[in-house]
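First the structure, then my questions, so here it is.
Yeah, one chain of the complex is gone here, protein chain that is, but the others are all in their spots.
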Amino acid sequence: MSSNIYLPHLATITEIEAQTPDTTMLRVTLDDPTLALSFTYRPGQFAELSIFGVGECPISIASTPTRKGFLEFCVRAVGQVTNALYELDVGSKIGVRGPYGNPFPLPELEGRNLLFIGGGIGLAPLRSLINYVLDNRDHYGEVELIYGARSPQDLAFKDELKLWGEQEGVTVYLTVDRGDERWRGPVGFVPSFLREIAPSPQEKVAFTCGPPIMIKLVMEALEEMGFPPDHMVTTLEMKMKCGVGKCGRCNIGSRYICRDGPVFTLEQLKALPGGLEL
Amino acid sequence: MEQELREIVRKLLEEGAIEYFIGYAEGFEPLHTTPCFIERGEQVQALVWSPLCPYNLARYLHQMKDGAGKVGLVVKGCDARAIVELVKGNQIQRERVVVVGIPCQGQVDLAKLEDAFEGAEMVEGKGDTFLVTVGEKVHSVEKERLLREKCFSCRHPISFEYDFVLGEMSPLVYGSESEFAMVEELERLPVEERRAFWRAQFERCIRCYACRDICYACYCQECIFESKAPRWLEKTTTPLDNQTYHLIRAWHMVGRCIDCGECERVCPVGIPLRRLYKKVEKEVEQLFDYRAGMRVEDLPPLVTFAAEEPALSSRQDRSER
Partner (left out) sequence: MIKKAHLTQWLDRVAQGYDLFGPVLDGVVQFKRVNSSDQLVFDYANSVVPPKNLFLPQTECLFAFRREEGSIILEPRGGLERERVLFGIRPCDARSLLLLDEVFNGDLEDTYYQEKRRGTILIGLACPSPPQRTCFCTSLGIDPLSPEGVDILLTDLGDRYLVEVTTEKGEELVGLSQELFFPSAEGEKLKGEKGKSLEEVGEKIGSLWEDGYWRELSRRCLGCGVCTYLCPTCHCFDLTDVGSTLSGKRFRCWDSCMFADFTRMAGGVNPRPTGKERVRQRYFDKFSYFPERYGVLGCVGCGRCSQYCPMGIDIRTIINEVIARGAK
């Protein structure tokens, strides 16, 4: 007797933490206690969150599976469902379907150095992998994070950014498009910031997530810096509905983002018609 | 006539008078034509004309917003009314369009044709008849047997200046039945029966939006049915949703429908849309003595304000209920 792939699991919001003026982090626990403990996922996957009566939308899982019993989602209020999610209180009930999608290629990352390049809320799916890596520290090499946002207020996960920078073998570079009176750090767009820092491609896999234009420029820069296309990983965003590869909406070429993605290497994208136009 | 048309278009293109020309071309099947976009002189051989050219090509003038040059097209008299309305609605500038009027003497209804002649390959108009070619034989048949319903109430603009005409542009004149007969037939029924009639029609609707997408008058940048906030209609096809769609569309056709009949032609499930919009047309004519598509100078009643005009209530006394 197959389970119903369209029927969400009920979950409750246990914590809400505002991140930026338009994004908030929801911490969610599945209502079914057995499921809450047994629910597994891998960094890079997403879930379809339901507000019954409003709709459903796909959100990357921003927490790491190494920390059990809860799921974290970073929501940017930009559409009908995300605006409704943004307005929820602690104790609100939502629906969760998942985990869906192709995760980051963990086995291939063993022993490697990892370079994360994030823009704005694009840091959320990367955060899942960063925390996973830090929870399994001796499996991975050097970790670098280059992260930028429109302004200092728009930097997400501010407390964690500080925490990560304090860890051994982890370097955090921050930039903003536009500073404010208190900002003392670098100012500039992420792609040019990346070129300034010029990280070495040695034994390294690069992960990018952010606005489409940023991803494009970052990929160009990384390629010029000598990163091979199969060592450059991104996570894509397309309009999604079913999340399970049946409603036909989220494809690039023959690949459904919800099944074969959202994680792709640049090499895979190059092989897809229109893959680079995103 | 085809040759003449091709020559005119060739000249227009070669002289650079237009960027492209919209006309009719052969389709895959002998009985199907399809619209074509001609950009170079040597492509004009593709242009055809026959009683199998139902498309209102003025619909493609919506695309003019994306360019700056001039566009040419061929229109039947009925289609020209769409150009009148597009100019009236500030959707196109008359100077940017080169209009070639083609004297249509009636279009063939494919269903009627296939019922009457299996394996028909070609149809030509000749006087009061259609000449239907089936294999080696050519059959002559009374026009009325194969004519599209809408052609029985053929109407051209009262005043319209074509840039070129390929003959005399005069409407077909048929029968003594009022063009609103099919509306009056329903009006004579009690409300419950009318409601049941339309409910049965709308239940069949698959909300493909072909009727909206083919309509010359549907040029809104964001269609009401695409609005997300407020969300007027989902994609659900319950009887209520379908009814809402059709009634809203009928409402939006008030004072704008030219009865080109394209909506009914393209409906895959055979909803008698002309009957619905004809009712709307009748109401407008009786309330405001106005008909769309006749003269560019005619002011559309629903968007015109006059300091002194008869109250709606006094107009309503004039109209039949």
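Order of writing sets the labels: A and B. Residues in every chain begin at 1.
Here, a contact is a pair of C-beta atoms (placed from the backbone, for glycine too) under 8 Å apart; a residue touches a chain by one contact, two chains touch by 3 or more.
Since the structure is predicted, the reported quantities are computational estimates derived from the model, not experimental observations.
S.K.: Just list which of the chains on display the missing one touches.
M.R.: Within the full complex, the chain not displayed touches A, B.
S.K.: Tell me which residue among B:E14, B:D128, B:E177 or B:D213 touches the hidden chain in the full complex.
M.R.: Touching the chain that is not displayed is residue B:D213.
S.K.: Quick one: say which of A:K93, A:R112, A:R150 or A:K216 touches the chain that got left out.
M.R.: Reading the full complex, the residue touching the unseen chain is A:K93.
S.K.: What is the set of subunit A residues that contact the non-displayed chain in the whole complex?
M.R.: Here the touching residues of subunit A are 2-8, 10, 31, 50-57, 78-82, 93, 95, 212, 237-239, 241-242, 244-249, 251-254, 273-274, 277-278.
S.K.: Can you list where subunit B touches the absent chain?
M.R.: Its contact residues with the unshown chain are 27-29, 31-37, 55, 59-60, 63, 201, 204, 206-210, 212-214, 226, 234-238, 262, 265-266, 268-271.
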